[in-house]
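The complex appears here minus one protein chain, its other protein chains still in place.
First chain written, first letter: the chains are A and B, and each begins at residue 1.
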Amino acid sequence: MKPPAFKYVAASSVEEAVSVLAEHEGDAKVIAGGQSLVPMLNFRLLSPAVLVDLNRIAGLDGVEENEGGLRIGALTRHRVLETSPLVEARFPVLNAAMQYVAHLAIRNRGTIGGSLSHADPAAELPTMALLLDAEIEVQGSGERRSIPAAAFFDGALMTVLEEDEIVTEIRLPAPPADEGWAFQEFARRSGDFGIAGVGVTLGRSGKIVSSVRIALLGVGQTPLRAAAAEAVLVGETPDADVIGAAVEAARDAAEPEDDLHGSADYRRHLVGVLARRTIETAWRRASGEAAEETK
Amino acid sequence: MSDARPKLIGARVQRVEDPRFLAGVGRFTDDIKVAGLLHVAFRRSDEAHARIVSIDTDEAASKPGVVAVVTAQDIEDLVTPVRVESRMKNYNGTTNPVLAADKVRYVGEPVVAVIAESRYLAEDAAELVMIEFDTLGDVTDPEAAIEPGAPLLHEDNATNLIAERAFERGAVDEAFKNAAYSVGGCFRFRRKSPCAIENRTYLAEYDQGKRSLTLHATTQVPGLIRDTLAETLDMPGHKVRVVAPDVGGGFGGKASYYAEEVLVCALARKLGRPVKWTSDRMEDLVSTSQGFDEIVEAELALDSEGRFLALRADVTGDVGAYSIYPWTATVEPVQVVSFLPGPYRLANYRGRVRAVATAKTPLGPYRGVGRPISTFVMERLVDMAARKLDVDPAELRARNLVNEDEFPYKAGSGLIWDRSGFQECLAAARSSIGYDELRREQAAARAAGRWFGIGIASYAELTGIGSRIAAAPGMPINTGTETATVRIDSTGSVTATFGIASHGQGMETSLAQVVAEELGVRVEDVEVVHGDSDGQAHGTGTYASRSAVLAGGAATVSARAVREHVIEAASHLLEAAAADIEVAGGTISVVGTDRRMSFRELARAVYSEVGRLPREVRETIELEATKMYDPFFGTTTSSTHITVVEIDPETYGVEFRRYVVAEDCGRIINPLIVDGQVHGGVAQGIGAALFEEVVHDETGQVLTASFVDYVVPSAAEIPNVGVIHLETARPDNIGGFRGMGEGGTIGAPAAIANAVSDALAPLGIEITELPVTPERLFRLIEQARKNIEKTEA
Partner (left out) sequence: MSETQRIALTVNGVRHEKDVEPRLLLADFLRETLGLTGTHLGCEHGVCGACTVLLNGDSVRSCLTFAAQLDGAEIETVESLGRVDQLNDLQQAFREHGALQCGFCTPGMLMTSIDLLNKYPLASDAEIREGLSGNLCRCTGYQHIVDALRAVVKARNGGAT
């Protein structure tokens, strides 16, 4: 399983990377962490003529405060997100999700830009981007543009990126204060892609849900927002009936398919289970209660 | 004379192999550097069953760095395909090609070999080979494959049935008619791949001057391969040497004769340069022999007191496209029926088995062979019976396990259990895990709505089998003997040479312990040489839990013989009676005096200082002995596994709470090594029970050709396993050893299946198919809930 031959360019700037991509009209691929790309090369599922290495581009990584939220460079390694105090403080749901990402050696190399560009619907970061209403900044030969996560993923392993565009930065808007949160994923083994997963952020006002976001992992061609489930909860007190209705709506939002590791029915079933657990946990956290997960 | 020798057998000696592995200077086959090495990449079939219409290799052959591109035609004159025969009645053999000639019979079968200056270049060229196939009929379902009119995989055979066998004793059907109770089911154990972390690698060097061949191979069976290559390459045996250097695990997957293995030999000879093929993981998952693929319909009859009356079973083994050499395709399926009665008292038994060829990777030996399946079926039947009779499952086993006073006991299939601690293992496991307390804990857990299950599996097997018993009935070679040479050389160093081939079992240490104890030296004084067909006139290798018994037995006899000669020489040199000579820790001394000598001094005196011994004495002293050991029968080994699982009642994830193994292991050579074998076997058993499955689609495409889809458990999925060693009466072989490398995979799937069934008992679910994945649990639970609703409606 040796990779096919390619020409190698270590880009020193985004402009250089973009111009090589543009020149080769789809026959060039970028490599950041390589944790998803190189297996595909080793399996000879891909044969790009040129590999453009982004790892030498200065200033493309880092986690920074940004208007109450965060600005994350595309080349930021998973390990950095995992251990970032800023991420833990402002987006504990993202911090929680990072614990599920593969294994340490993969996290040492893999990048957020790479994970979003690879767009595996069973990966944690695309789901987190959707959950947290991320803005994904991309640069190509044309204008720099900013794409909301909801418009970024176009299908399994497909994004709206043009052939000559690369992700440069991800912005997470400021979260509401005291937001509750939860993320749970079910997989065959520790570190595997999830068979299904649910992420929730939830704002509380008195006895009612003031805001809520619910994202589904592994149950569609892309990560999904369970908008109808969100609508069920907003403005309501999340008693058993309300949560039950939200869970139903989350199940209905899922568009799972059969594969080797789980059938569509089972994945939908898992969505229901994990949605209930994460909604309950997020509500308790929003209420300032002990952070213990409903399992 | 007091025996002041330290007891090395039984000591927790640190392994002598370890430093080189830890320092990264082990020597695995792919590590070996030779000048002028060529690399092979294959084009393998992507059709399960098809005629080869044409092969175009021109473009591939023209790529830079490509030295040759070969098909079956090109190697016709270089190597004879092996014809796999058996003396078993009702057996239809196969001829196994090296490269597929007129048709392909499984996805992954090698068709074209590209030989180039690097593996990278070889793969580039392999992509350009064009093969035109004409798809033939599906032969993927073993039951359909023996229906009349099914497409034939081997046109020379009239059927896809490879073999049929039956064992029968007593009046089975009558016993069922009159039985107070019976339980039964259709059980399915699905295919696995051994997945040693080191992929198969073969490096052949042909010496043009001496016309001799050396094959460096990841093999468990170097002697066997040498014997076979001498035939298929038509070379005298003394011109063929097979060396297994450090080998990264085998588990049976490296214990057969492979096409790629002989091909590199033929190519090295033809091309005049050394040739190497290293499998990648994708190839491994479709071309290394697979295991554990049976359908078993079985029933158990009991009397009103819960005593087993009769057992009957029909087994269909899905053995893949070719009968594997030398075990034949019968090795696993026949073991299922011969071991099915287990360690139980059972007068009436009928077990019938059919081994059916399908368009899949050939089946071969995989740790435990047929015993994981037979144990799964029997232990499930026992638990089902316990539930039906409302008797505790441990109690039901105790009632039916063969007792000590019944040994030797002849099982329904004709196997003889000589003696082993069947009851003691069950009792020890129960006690260690706190079984009664666990049942109370379970009651409380159930009341709280938790799915908490306890599963037991008791089994017996034969290890260290001698020439009287074949691993597979009628197989073409003898696996019942091993030979050891113990030699003291002219420097006084001790070397012990074997035909076995350690590949993780720590034989360099454990056999050194045996020789050291018997000879009277220290462990570090013994150099164990293994894994080389030149080592012994005949040897097969390491498989079937045989090395401790056979090689350990041969080592014992050889070392004792040399010791006699050491004492004889020393009695002359130290001027004392033989009875007063003591040999311990590498020093030879006269009891009660300070007269002593080292092995180095003794060797110098015997070999070099010619006048030291009278000539007639010197000519009879042999500081080297070669002894063969044949235990003739086998040694009964047994154990009981008990496990506790909890199933998440919503996600259906299975978690282990406890795992205990009580095994009757005879005389342990090295406890560190023995525990490791149990842990490793249990981990593979857990993989077999919960995670691993080779999956094919309806056309025979393999869907699990990577580690993403073929799911091997990691440290996070495996629990701590408590191991209790029982030393009951010693088995009747020379060392008093029992083989115990396979017990983990034999007992674990059954214990886990029982625990999961127990956890789901409130839903009335019985597990009859492995692996029991979360998806399968989901289906079973949905169905069970629908059934409950229907009954309640």
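As a working rule, a contact is a pair of C-beta atoms (placed from the backbone, for glycine too) under 8 Å apart; a residue touches a chain by one contact, two chains touch by 3 or more.
Here the structure is a predicted model, which is why all the values come from computation and not from measurement.
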item	value
Which residue of B:Thr57, B:Asn199 or B:Thr463 touches the chain not shown here	B:Asn199
Selected from B:Leu8, B:Ile673 or B:Ile734 as touching the chain missing from the view	B:Ile673
Chain not shown: contacting residue from B:Ala175, B:Ala359 or B:Val721	B:Val721
Hidden-chain contact residue, picked from the options B:Met88, B:Leu136 or B:Val247	B:Val247
Hidden partner interface residues of chain A, rising order	1-10, 31, 34-35, 38-39, 41-43, 50-51, 53, 55, 79, 102-106, 108-109, 189-191
Absent-chain interface as seen on chain B, which is shown	14-15, 17-28, 30-31, 33, 120, 194-199, 246-249, 251, 280-281, 503-506, 672-673, 675-676, 678-684, 706-708, 712, 714-718, 720-721, 744
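In this text, only the chains that are shown with their structure count from here on.
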item	value
Inter-centroid spacing, chain B versus chain A (mean Cα positions, whole Å)	44
Sites on chain A touched by chain B in the complex	1-5, 43-44, 186, 188-192, 195, 260-263, 265-266, 269-270, 273-274, 295
Chain A-facing residues of chain B, complex	119-120, 123-124, 127, 280-282, 648, 650-651, 653, 691, 695, 703-704, 706, 709, 711, 713-714, 716-717, 773-775, 778-779, 782
